[in-house]
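With one protein chain held back, the other chains of the complex are shown just where they sit.
Read from first to last, the chains carry the letters A and B; within each, the first residue is number 1.
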Amino acid sequence: MKFEAPVAVTEIASIIGAELVGNTQLMATGINEIHKVTPGDISFVDFEKYYAASLNSAATIIIINKKVDCPDGKALLVLDDPFSAYVKLVKHFRPFEPATKAISDTAVIGEGTVIQPNVFIGNHVRIGRNCLIHPNVTIYDHSVIGDNVIIQAGTVIGADAFYFKKRADREVMYDKLESCGRVIIEDDVEIGAGCTIDKGVSGDTIIGRGTKFDNMIHIGHGTVVGKNCLFAAQVGIGGKALIEDNVILWGQVGVSKDLVIGKNAVVLAQSGVPSSLEGGKVYFGYPAEEARSKKKELAWIKRIPEIWEKIKHLS
Amino acid sequence: MKFEAPVAVTEIASIIGAELVGNTQLMATGINEIHKVTPGDISFVDFEKYYAASLNSAATIIIINKKVDCPDGKALLVLDDPFSAYVKLVKHFRPFEPATKAISDTAVIGEGTVIQPNVFIGNHVRIGRNCLIHPNVTIYDHSVIGDNVIIQAGTVIGADAFYFKKRADREVMYDKLESCGRVIIEDDVEIGAGCTIDKGVSGDTIIGRGTKFDNMIHIGHGTVVGKNCLFAAQVGIGGKALIEDNVILWGQVGVSKDLVIGKNAVVLAQSGVPSSLEGGKVYFGYPAEEARSKKKELAWIKRIPEIWEKIKHLS
Partner (left out) sequence: MKFEAPVAVTEIASIIGAELVGNTQLMATGINEIHKVTPGDISFVDFEKYYAASLNSAATIIIINKKVDCPDGKALLVLDDPFSAYVKLVKHFRPFEPATKAISDTAVIGEGTVIQPNVFIGNHVRIGRNCLIHPNVTIYDHSVIGDNVIIQAGTVIGADAFYFKKRADREVMYDKLESCGRVIIEDDVEIGAGCTIDKGVSGDTIIGRGTKFDNMIHIGHGTVVGKNCLFAAQVGIGGKALIEDNVILWGQVGVSKDLVIGKNAVVLAQSGVPSSLEGGKVYFGYPAEEARSKKKELAWIKRIPEIWEKIKHLS
């Protein structure tokens, strides 16, 4: 998430009550998780094993729970609980604004777009031209929807990321990472009924141009789906996955988070994808493997009784 | 889909800009996909390998992309892109009518039926007597619902079919086949919360009398479910399947399109059904096989280490 205007690092330090170390003249331009940071961003780190990655990342300002050497030209914001400080910044710069009506006055809706009854359109939403938004759809604040997009009934665009920090020492064990990312749906996309597409934690969840979703598709926070993909009903994809162009996922496929499915890959129905898949191939099963070899495996299983017959007399 | 009144084939030719070959006196009575056509229907074909099937089908008027011999008593409408012409006809004869209110004045709702708040009921919907439609349900235009039907909250009846034509040479690769079919829900059916039942492309999706659905069931376009079926939560069924009477599908079962599950079949939880199943048996696994033999297979898999022990010393 980028700020509307740069904010002095001294102001950031004061908002979260941190000790400021390093370059005190810096201006922060946004807030981001470590894997999304660009220069000017504030990020946070609270595990020593990630310190190096965080300090060497593009982030200019790092919220950290130990006073370490500050890299040249950067600033550290030192305090006990970087996670909570980060959440505080998200809430400060992107506060939740309760709706005052079902379609916000701050939403911008393009010419020729039809909004059916019982739709919710949040604050600062942008919807392009010639779209059709069916009944009972929910579009959370800050979502961006292109031209010629169709969204079937009951779908939810931009719900919060499912992202929690475990606090083993507390009675209520999970702290929520507030999301400040968005959902971006490009032109010519169709989303089926009863889908849920979560916003990114700090970056954007993107559905690429011309992609078509059947019903009850779940897309996790920050996942990027390429152009001209086809997902059949009840597919679920975890957070921060990258699904490249022209990928086809058949019904009830499950895809884990933080992985890549390459261009033109096809994953057959009910398969599970726990790790990245090369493009251009057809996959099947759990864990998903090339369909041809997986089908051979199923045939081999059926031959176990025959193998047993051959060897049962061996001692 | 049947027209309200027959339409001259010459008018059809003029709407889509086709060359008319054969019997120019014909009256068209409806539009249908090839597997649903009845005499009087217009259908389309755009692959040479399907020409014979299409020309010999019950369709009276065929939109086709090559000037071939016209069967006696039929008419051909010849043009370059039959798919787009067919879509044009669907849009012409069943245009999308944006809603002007949440419950359309053209909907007919029977005596004793309760409609809870935040429900959407589209144009030309018919709902029978003594039904209970819970909040946030969406019922698209032209859906037909019988008597004593209960629909739990958030369910979507009659969303568009997930049916696209690939155009490999275009930047936006998928063209939508506009649906003109309906959803028909017979008497005494109960549909759980968060279900999605798509309309047929040209025919009807039907849920048979007395059938009961748990939550989050997905039913694809044109699928016909028989009487007194029970589907547990998160079952998904593709398009144009036929599920006969008294079939029981347990939770998270996935069923592919264009197949038949016979009367009284039972499919155990999480199974996947890629092809037709005979009635009267219990199935399990992916691909679903008779549960008894599939369970034996699982037991055999557990014996592989024992087999290995027996043979590991062989050279």
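One rule holds for everything that comes next: a contact is a pair of C-beta atoms (placed from the backbone, for glycine too) under 8 Å apart; a residue touches a chain by one contact, two chains touch by 3 or more.
These numbers were taken from a predicted model, which means no experiment stands behind them.
The chain omitted from view is touched by exactly one of A:29, A:116 or A:196, namely A:196. From the options A:32, A:60 or A:118, the residue with contact to the unseen chain in the full assembly is A:118.
The missing chain, though absent from the display, is touched by one residue of A:116, A:138, A:152 or A:228; that residue is A:138. Of the listed residues B:71, B:110, B:251 or B:287, the one in contact with the hidden chain in the full complex is B:251. Those residues of subunit A that touch the chain absent from the view are 96, 98-99, 101-102, 118, 120, 136-138, 140, 154-156, 159-160, 162, 164, 171-174, 176, 194-196, 198, 216, 218, 220, 234, 236, 238, 252, 254, 256, 272, 274, 286, 297, 300-301, 303-304, 307, 310-311. For subunit B, the residues touching the absent chain in the complete assembly are 114, 116-118, 132, 134-136, 150, 152-154, 187-188, 190, 192-194, 209-210, 212, 214-216, 227-228, 230, 232-234, 246, 251-252, 269-270, 301-302, 304-305, 307-308, 311, 314.
Throughout what follows, only the chains that are shown with their structure count from here on.
Our note on geometry: subunit A versus subunit B, Cα centroid distance of 32 Å, whole angstroms.
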